[in-house]
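Of the protein chains in this complex, one is absent; all others appear in place.
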Amino acid sequence: MDSIYIHIILLALIIISSIFAVSYARVIRGAIILGIVSMLVSISLFLLSCPLAGIFELSVCSGLITVIFISVISLTLPPDEKQRKVNSVSMMKKMVLLVLLVLVCGFSLYMLDSKNITFVPLMQNVQESIDTRDNIWNLRHVDLIGQALILLTGLFAVVVLFKKDKNKDKK
Amino acid sequence: MSVENILLFKLYIIATPVLFLVGIYAIMTTRNIIATIIGIEIMTKGVTLLLASCGYFNGRPEMAQSFIIIMIVVEVVILTISAGLIFNIVKKHDSLDTRNIRNLKG
Amino acid sequence: MSFSLAVLIPLFLVLFFNLPFYRISGKIAVFIASLFCIVQAFSFFLPVNATCPAVQNLVSYFMLDFQCDGISRLMLLTSAIVAFASILVLYAMEDSDRKQFNFVNLILLSLAGMNGLFFVRDIFSVYVFIEVIAATSYILIAINKDKNALEASFKYLVMSSVATVMMLSSIAILFLVAGGTDFVTVSNMYQQYGGNSLVTAAVVLFIVGLFIKGGVMPFHGWLPDSYLAAPAPVSVYLAGMVTKTTGIYTLIRLFYSVFGFNTAIQSILLIFASISIVLGAFAAINQNNFKRMLAYSSISQVGYIVLGFGAGTTFGVAAAIFHLFNHSVFKSLLFVNSAALEKQVNVSDMSEMGGLASKMPVTSTTSVIAFLSTAGIPPLSGFWSKLMIILALWTADLKVYAVIAILASILTMTYFLIMQKKVFFGRLKEGFENVKEAPLAITFVSILLCAITVVVGLLFPFVLNGLINSAVSF
Partner (left out) sequence: MNILLNVFIIIPLLAGVLLYFLPSKYNIVKIIMFLAAVSVNSFFSVFFYGREILFNSHLLFRLDLYFRYYGLNSFMMIVLGAAALLAAVYAVASMKKEKNTFMFYAFMLLALSFANGVLLTDNFIVLLLFWEALMIPMFGMIAAGKDKPVWTALKTLIISSVADLCLMFGVMLICAVGGSFMISQTNVDISQPGAVFAFIMMFIGAAAKAGAMPFHSWIPDASVKAPLPFMVFMVTAVEKVLSIYLLIRIVKDLFVIEIGSDISIYAMIFGVITLLVANMFAVYQKDFKKMLSYASIGQAGYMIVAVASLSVFGMVAALFHMTAHIVYKTCLFFVAGNIEKAEGSTEISGVKSNLRQTMPYTFMSFVLAGAAFAGVPFFFAFFSKEMIYASALSVNWAFYVCLSIGSLLSAVAILNWGIKLFYSKPKEKIIQEKEVPVFMFIPTIISALACLMFGIFNKVPHTLVSNVIGQVENEHSVIITVILISVSVLVLILAFINNVYTCKKRNDGLGFIAAALDKIKIDKLNENIKFDPYEIFIKAVTKFSNAMFNIDKGLNYFYDVTVPGSVNFVSESVKKAHTGNISVYLLWVILGIIFIFIIF
């Protein structure tokens, strides 16, 4: 359907923006760029015919996670000027990182081709497309229970970690 | 499988390790704890991409979707826990520097 | 004990505990949780599918009753024992009601996750349940929110999230090639496409992920810190069960039922296992912190389990499982003793302690028995499992590794003897005149665990065909 170029562009964008997200001295800018990266990922998900996953990614990842990041950053006092200078990674070094990464990509591409990995014949017989919703509910009972458990742990995490200790214990 | 599909497939297969490397690099070199969390997030982004592409290429996108959805839920919880940890670490050390979480040695 | 009972009951218990309008007190929660552990332990001895019909239809909706085979039943038993031990230690150590309550809930959730992991038949669900256990243990480590615990928990989080990313990517590739993620399809695919370099890369990534979670030597960075910094009951639970289930049990489950054995993977397992045995023992020798020394010793014992399992034969798998069971028991016993020491003497640096045997007789005798069985001294259970491992290696004519295993047990003996001399024997340090024996709960647990090691050691023939044959028929 859509040609291959869109995919390539998107992938390139994702990689570049993730590099930038990492290398910014001020973390707030990093968090924002991370949000952008997750948006790009959700777009590519749409392209790879997984709409539901895309929506989820968009709403949860770019939304909730960025919010959490911003809140954590605001809760903790921003690093003062001196400290920022100390841990500000100069742009130049970032460029080195980029070049390094491009090299790695090239090398792995080459390696993939050269070793002429006998490509696994991708499954041709496409099953009748079960709708994701009942897929999750009928086939993935077990995982749902897993999700329930993990959500409860999340609940307790918040209870334990974020609640201020009323009685400041002696330590 | 058409030729360009295989090419595309190869692209996605490479995208994940690249993002993985970016994440690892971020965790190892940063001075700021929150950057480590960002590094982890980038690695998970890479894996979601891989999952989606696998689903797309082997003709079972809906299964891939369910995997991705469940994975996102799990990741969110892990992230909240890490945020809580960082919150407390910063409260204790009142500085975001990664050097002060190195004192468990030997 | 079917899947639903093992997982759902703790889930309902947690929900029951946190009912909005009625908040149950910590003590009762502890009591109920320990009751559940006892039930789970004894469920091991019930026949496999004796579930009363009443409960049956109630939870029929979730009835995903898989025929759980021997290995999982054995793991159920071990997890019940260790959870019971940690809850009792908690009861003795912690006094604030709120903390006790949180602690018990988290332990129950983690237990539910573990039971789920033992029953699940799908590699993606394996990932999910591993994440559940991991998440709970992050919080458990950091429950006291002191500086070291937070640092340790953060390190554990970062390392295991890296591991998770690796595992997930390998699951994705396997899913790509196999089209489905449950064990059967994946194993069929593996038979067919085993040779393909992409698939082997995926398997390798999965192994590395599990090594990080299990704390095998080169990937073990987080393990000593988290055992050291975690509060006493958590370190018992962590050392006893978590690293073993998430790391080693999943490895055994995958290779036993999904991927068969080929020499390449086997050589990886053996090499990393022997590295972790030898370096773990060496690192443990010069430690002066009691818990950190125990952490390194558990790394080397995990190496033994992987070594046994790496032999490749079903006899090797049985030996690994048996050593896993034994190790969980006497390692948690050692950590319980360290908890007792911490409570009574609240000094964890071994060089400051001395001559405590006179003051704390039970703890010292049980720790003597524990480290004798770790080092593999005949009458005790540790000896039999190490013997089986070495026999398995010998019959699979991996003679070099068998020799390494034997020599390393000498190192084990050295660092335990050093510990015993520093902590229990020798002259009583001046500050400890009025040191009493540990509280009843802790002593009861250590006696119980010590009894298990001795009984398993003595009744080895029955244990062999009763417990192990059911798990792995060899």
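Chains: A, B and C, in written order; residue numbering restarts at 1 for each.
Everything that follows uses one rule, which is that a residue touches a chain if its C-beta (ideal position, glycine included) is under 8 Å from a C-beta of that chain, and two chains touch if they have at least 3 such contacts.
It should be emphasised that the depicted structure is a prediction, and the values quoted were computed from it without experimental measurement.
Trainee: Name every displayed chain that the left-out chain is in contact with.
Mentor: Counted over the whole complex, the chain not pictured touches B, C.
Trainee: One chain isn't shown here. Among C:130, C:159, C:273 or C:423, which residue touches it?
Mentor: C:159
Trainee: If I consider the whole complex, including the chain that's not displayed, which of C:17, C:222 or C:259 touches that chain?
Mentor: C:222
Trainee: Could you tell which one of C:200, C:257 or C:365 touches the chain left off the display?
Mentor: C:200
Trainee: For the full complex, which residue in B:36, B:53 or B:66 touches the chain that was left out?
Mentor: Looking across B:36, B:53 or B:66, the contact with the absent chain belongs to B:36.
Trainee: Write the list of subunit B residues that the hidden chain touches.
Mentor: Counting only subunit B, the missing chain is touched by 24, 27-29, 36, 98-99, 101-106.
Trainee: Residues of subunit C in contact with the chain that isn't shown?
Mentor: Against the missing chain, subunit C presents residues 155, 158-159, 162, 200, 204, 207-208, 211-212, 218-219, 221-222, 224-225, 264, 267-268, 271-272, 279, 282-287, 414.
Heads up, the rule we're going with is that only the chains that are shown with their structure count from here on.
Trainee: Using Cα averages as centroids, what's the distance between subunit A and subunit C in whole Å?
Mentor: Centres of subunit A and subunit C (C-alpha means) sit 31 Å apart.
Trainee: Compute the distance, rounded to whole Å, between the mean C-alpha positions of subunit B and subunit C.
Mentor: The mean C-alpha positions of subunit B and subunit C differ by 27 Å.
Trainee: On a C-alpha centroid basis, what's the spacing between subunit A and subunit B, in Å?
Mentor: Once rounded, the distance between the two centres reads 5 Å.
Trainee: Which subunit B residues sit where two or more other chains touch them?
Mentor: In subunit B, residues 13, 23, 55, 57-60, 63-64, 70, 74, 77, 81, 84-86, 88 touch at least two other chains, as defined above.
Trainee: What parts of subunit C, by residue number, touch at least two of the other chains?
Mentor: Within subunit C, residues 124, 128, 131, 135, 138-139, 142, 145, 176-177, 179, 198 contact more than one other chain.
Trainee: Under the definition above, what is the set of subunit A residues touching subunit B in their complex?
Mentor: The touching residues are 3-4, 7-8, 11, 14-15, 18-19, 21-22, 27, 30-31, 34, 37-38, 41, 44-45, 48-53, 56-57, 60-61, 64-65, 68-69, 71-73, 75-77, 79, 83, 86-87, 89, 97, 101, 104-105, 108-109, 112-113, 119, 121-127, 129-132, 135-136, 139-140, 143, 146-147, 150-151, 153-154, 157-158, 160-162.
Trainee: Subunit A touches which residues of subunit B in the complex?
Mentor: Subunit B reaches subunit A through residues 1, 4, 6-15, 17-19, 21-23, 25-26, 29-32, 34-35, 37-39, 41-42, 45, 48-49, 52-53, 55-66, 68-70, 72-77, 79-81, 83-88, 90, 94-97.
Trainee: Which residues, counting only subunit B, touch subunit C once they are in their complex?
Mentor: 13, 16, 20, 23-24, 27, 33, 36, 40, 43-44, 46-47, 50-51, 54-55, 57-60, 63-64, 67, 70-71, 74, 77-78, 81-82, 84-86, 88-89, 92-93, 101, 103-104, 106
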